[in-house]
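One structure, as structure tokens, below. Some questions next.
A single protein chain has been omitted from the complex, and every remaining protein chain is retained in its original position.
Let's turn to chain A:
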Amino acid sequence: MLLAVLSGFLLAIVVPLLHRVAGKYIGWLLALLPASLVAYFSTFLSQVQGGPLLLEYQWLPGLGISLNFLVDGLSLTFALLISGIGTFILIYAGSYLAGHKYLARFFVIMLAFMASMLGLVLSDNLITLFVFWELTSITSYMLIGFNHEDLEARKCALQGLFVTVAGGMALMAGLILLTIMTGSYSISAILASGDPIHQHAFYTAAVLCLLAGAFTKSAQVPFHFWLPNAMAAPTPVSAFLHSATMVKAGIYLMARLNPALGEGEFWSMMLMGFGAATMLTGAWFAFSSTGIKKVLAYSTVMALGTLTMLIGVGTELAMTAFICFLIAHSLYKGALFMLAGALDHETGTKDISRMGGLRKAMPVTATIAVFAALSLAGLPPLFGFIAKELMLESLLDAPLWSNLLVMAAVASAILIVGVAGLVAIKPFFGTPGDTPKTPHEAPFGMLIGPAVLTIIALAFGLMPFLPENALLKAAVASVYGAPVDFHLALWHGINAPLLLSAVSLIVGLLLFRAWPRIQPTLNAINYAGSRVGPEAGYFKIMEWITVVASWQTRMLQNGVLGIYMLVLVAVTFGLAGYTMLDKYGVHFTLNLADSHFYEWGIALLLVASAVFASSTHSRLGSVASMGVLGFGVALTFILFSAPDLGITQLLVETLTVILLVLVLFKLPEFVNLSTPFQRYRDLAVSVFAGITITLMMLAVLDIQYFETISTYYVENSAPLAYGRNIVNVILVDFRALDTLGEIFVLSLAALGVLSMLKLKAEDQHKP
């Protein structure tokens, strides 16, 4: 299993090599991987009937971290969809992007994306799930922005990334809250524990965070705008993103956690409310758009809303409908997107209103499109019909808001029938349109995927017991949290859902007939709405971020050294001072009895020279008093048992004064550059820092935490190092390497000084 999940990444590494070998058959070659993954995952079909399967791999056994994979009905459904549709997408892409300059690069990202998606749906650990979740965001960003020379594509890719990654942040918080509530990182353990999570104090917060992640990823209102923009990607990407991956990740997460979180009413209300709103929004925009990819993209939004809503309803029937709708949608959406790409590829336009009568030129495409669209519209004998009937039935006896949900579902069903007409009737029938290219049939590689997916949808529709027994029962059980007994059939007799379907079909077809006349009006409404919609909000936020960023840069990175220093000193001593105040307190102690009068003299000398050096207006006075300060320090060293320090200090101080006098007197006189306010501000900060240092020194002198570590040096100086000046022995023997480093530093400084003195300023005046 580990190999199966990671194989996409591994293969991605060698794609550029394979591309050289395989040439234009690269798509077919690479498709072997997902195809064999389908076969591999199929071997689990019989095992998941008995319940979830946990495959464990030790990752960091010392830390108790293992890489576990959870295979149950739900994750297996997703894994099969991802690898199955992935197979055809790869074949299709090899044909669609044939001869593209960056074909190899495309397949690298695509395989990595597919592997991330597989990892996401199969992970048992919440952290690994999150890692794969973010990986899908990043890889899809690269896929959407694949045409990176196109400004629009880059913008759309960035939008998708921002929205999904912002949601990812919330998701991480939600997963952490979930772990705090359940005490486990393992999904299977969380699902099996049966704890009443919905009574926990964090429940609402966790649900909000998790849903923020899922809703952004799965393009629920109000985050739906990024998905249609993601069509900037090459069509194979859109087909994959919309049908089985990426946007389904959020759906997967909600379905996965539903048994654990679904008992709370808050969860169902959130999901039903947002799901229904998304369903209607998607259906509306799908029907009012003209670009064929845009129409399909919005119909995906509709489907995602429906799926979310069904999870929210949460009954056994709703969960059955959820799984069926999920599979049906993946099949027809994958097929339709690939066909849309074929249309675009062969006619040169994406605009539906310019297409017409293409069935003569593209008979195979037309046939497949009609069948796929039947599934989209939810008409027999396709699997989409079964899914839609189940959905209506489950909404009719939903425990909450039943009437509202049914009305919303019928309204969107009407619009979707119209959409299906737009996709399958408008381009292929009626009067021939005016297309930039002379249309001809798409190549085999671009048709096989849609054909197979549609045939599967047809087979599932005619023989629903096939998927039912193989997978659906296990899948529904893992979403519902308990085994569910159901029986799928194409014909249920004449009942309420069938009547609702009939009504929506008739009204939908009428709407479709009226589409050429009402579309401009719809478009105008949408245009007016776009100024206040969530996408406008997104752009407002983006603008605001730029404004804040430039303001912040101006404030913090202003290039004025004084401000940097001020902030550094204030923050450092503010924090240190606060910690000391908190842990130790403020104790001004002063012991006057233990000092001799001449030591007082030195102390006063030090203070006076420091104050004078920093307040005088004369450069010479300042430098001279610095000399006094240095000699005062040397005197202190000598008086308090440090003769070596004293000697060194004297030498260095003499050299320093000479150096300053020699060099600094080539610089201008002191002038007052700062305002009084600046001076008082700097003085206040400096005094604060000085007081903090004094307090810290007093605190250090007051408490001794450790014994001195010098004992070793004192005891071993003579016996081991044969030296009687212990300070010197430490420097040249015990810590000789440090001293060597010091010598290097000095040599480097000397080299720097030398080179700067040698490089005279005259080279500045050369042109």
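Throughout what follows, a residue touches a chain if its C-beta (ideal position, glycine included) is under 8 Å from a C-beta of that chain, and two chains touch if they have at least 3 such contacts; residues count from 1.
Basically, contacts and distances are computed from a predicted model.
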Legend entry - Among "Cation:proton antiporter", "Transmembrane protein", "3-oxoadipate CoA-transferase beta subunit" or "(2Fe-2S)-binding protein", the UniProt name of the subunit that does not appear here: "Cation:proton antiporter"
Legend entry - Per the touch definition above, residue among A:187, A:219, A:442 or A:623 touching the missing chain: A:623
Inset, instruction - Check each of A:532, A:555 or A:745 against the chain that is not shown and name the one that touches it. - result: A:745
Legend entry - Hidden partner interface residues of chain A, rising order: 558-562, 565-566, 569, 589-592, 594-595, 599-600, 603, 606-607, 610-611, 613-614, 619, 622-623, 626, 629-630, 633, 636-637, 639-645, 648-649, 652, 655-656, 659-660, 663-664, 666-668, 670-671, 673-674, 682-683, 685-687, 689-691, 693-694, 697-698, 700-701, 708-710, 713-715, 717-719, 723-727, 730-731, 735, 738-739, 742, 745-746, 749-750, 752-753, 756-757, 759, 761, 764
